[in-house]
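Apart from one protein chain that is not included, each protein chain of the complex appears where it belongs.
Let's look at subunit A:
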Amino acid sequence: MEILISIVVGILFTVGVYLILSRNMTRIIIGTGILSHGVHLLLLTMGGLKQGAPPLLGEKAASYTDPLPQALILTAIVISFGVTSFFLVLAYRAYKAHGTDNMDEMEGAKSDE
């Protein structure tokens, strides 16, 4: 299971990096989204998969899955959501200011604003 998920994570990373390397701002933001999904999945995988019940003591199970990676991922999800929303609005503003969402065309635009 872990190997399969590791491969899935690798594919998510590949796609994320590929999108980040493109010239289009939208694709870059979507790329960061994919990348953060990959990271979250990786975190969970590294903690070990399916080693027991959900980390709720009410379950009264013999063993539970590791709660710490889940807490870390929860924090990471929220932070990446905040950053992505900020990034998105920033991209929108940049588009309005420069009339393009092509990164290459923005190079010379420093002095415009």
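To be clear about the criterion, a residue touches a chain if its C-beta (ideal position, glycine included) is under 8 Å from a C-beta of that chain, and two chains touch if they have at least 3 such contacts; residues count from 1.
Here is the rule we use: contacts and distances are computed from a predicted model.
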Absent chain [UniProt protein name; select from "Na+/H+ antiporter subunit A", "Cytochrome ubiquinol oxidase subunit I", "Hydrogenase expression protein HypE" or "Light-independent protochlorophyllide reductase subunit B"]: "Na+/H+ antiporter subunit A"
Touch list for subunit A against the chain that is not drawn: 1-24, 26-27, 30, 33-34, 37-38, 40-42, 44-58, 64-68, 70-71, 73-75, 77-79, 81-86, 88-93, 95-97, 101-104, 107, 113
